[in-house]
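With one protein chain withheld, the remaining protein chains of the complex are depicted in position.
Here is chain A:
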Amino acid sequence: MEDDAPVIYGLEFQARALTAQTAETDAIRFLVGTQSLKFDNQIHIIDFDDENNIINKNVVLHQAGEIWDIAASPAEKAVITTCYNKTSDSRVVSCAAVWRMPSDWDSGSHESPDDSAHNPQTLELLCHLDNSAHGNAACVLWEPMGDGKRVISLADNHALLWDLQQSSTQATVSSTATLEGKGQLKFTSGKWSPHHNCSQLATANDTAIRGWDLRTMSQIYCIENAHGQLVRDLDFNPNRQYYLASCGDDCKVKFWDVRNVQEPVKTLEEHSHWVWSVRYNHSHDQLVLTASSDSRLILSNMVSISSEPFGHLVEDEELSEGEDNHQEDKSKEPLKDSVVSTYEEHEDSVYAAEWSSADPWLFASLSYDGRLVINRVPRALKYRILL
């Protein structure tokens, strides 16, 4: 059974920021933020037509500066946050803001890309997550599955919990947590846990991973030296509340049980350079996507630590039909942790990878040279998981 070929989309600018439109559950839609120092930066809204294998794009201008991070509201499709660099007077400042995308982009999605490029619309600023007092923003996190009222921004060594009021036009800091220690500590990345009533946050700084309780804004666990070098990204297992994946500059992807932080549960060493992003599939947590600056994207099947540790046993009766008996026979063996496939469509460092929020078998990856690649989980594996 042949898998569909990957769909590639090229941006004109270099880009690092990629997110799925979380609130959208029908259409497959990704948002990409560009990085350009000389031109107006853009947010590309990429719609993927699964049936026709066609990409439709809309471009919205983001004039505030080059985008380092982008996140979509889980409640409102049009609301997003970005972290961007603003250059003024030979100074570079990182800021974060909440934006609303123009309302008519949706209707214009069927226009030809050329037309929309002519007349790009501009984002509507809802509010700044004004953190000049706290330093440069690294990333903004929405409350998972929340009502779009709460965000956390990580800035230097502060974690700020914001309440968005009046249709997100006003933001107030409700509580803060500060990382204290020797030297200049800086959060590099973070993740809001969807478990425990969304009361926990995990952050990465240097080689350590820390867990925070948002009710008290205090640290609940700390994995010192989680990676040999810088920790680049984190993700929570959507189904197993104590499981956490991390990746970093030691080329490794590690899986942790936060109840026992001495040793990782599992370690993957498939990449040959820094791993920049790790993402659990939202529905099938054995599928883990990792992106690395070795220009590769790797999809792994971590059966042994998933919430469905043995997969679904395939019944013989089900197999007796169809032409794929021979292929399917193999699936009777218990599945092992393995690399499902390695995607080599990128030619520069891949800094971001995301699963689609609408189709659990589809994901996008973005490399620095502005190439966005949309791929699917191999069908053989998909059927093995489903059946």
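Quick note on the criterion: contacts are C-beta pairs under 8 Å (C-beta built on N, C-alpha and C of every residue); 3 or more make two chains touch, one makes a residue touch a chain; residues count from 1.
To be clear about the criterion, contacts and distances are computed from a predicted model.
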{"item": "From \"Vacuolar protein sorting-associated protein 51 homolog\", \"Ribonuclease P/MRP protein subunit POP5\", \"Small ribosomal subunit protein uS7m\" or \"SUMO-activating enzyme subunit\", the hidden chain's UniProt protein name", "value": "\"Vacuolar protein sorting-associated protein 51 homolog\""}
{"item": "Candidate in contact with the missing chain, chosen from A:Thr25, A:Ser272, A:Ser307 or A:Ser338", "value": "A:Ser272"}
{"item": "Absent-chain contact - pick from A:Ser295, A:Ser356 or A:Asn375", "value": "A:Ser295"}
{"item": "Hidden partner chain, touching residue among A:Asp4, A:Asp147 or A:Glu347", "value": "A:Glu347"}
{"item": "Hidden partner chain, residues of chain A it touches", "value": "12-14, 36-39, 85, 87, 90-92, 207, 225, 227-229, 250-251, 272-274, 293-295, 344, 347-349, 368-370"}
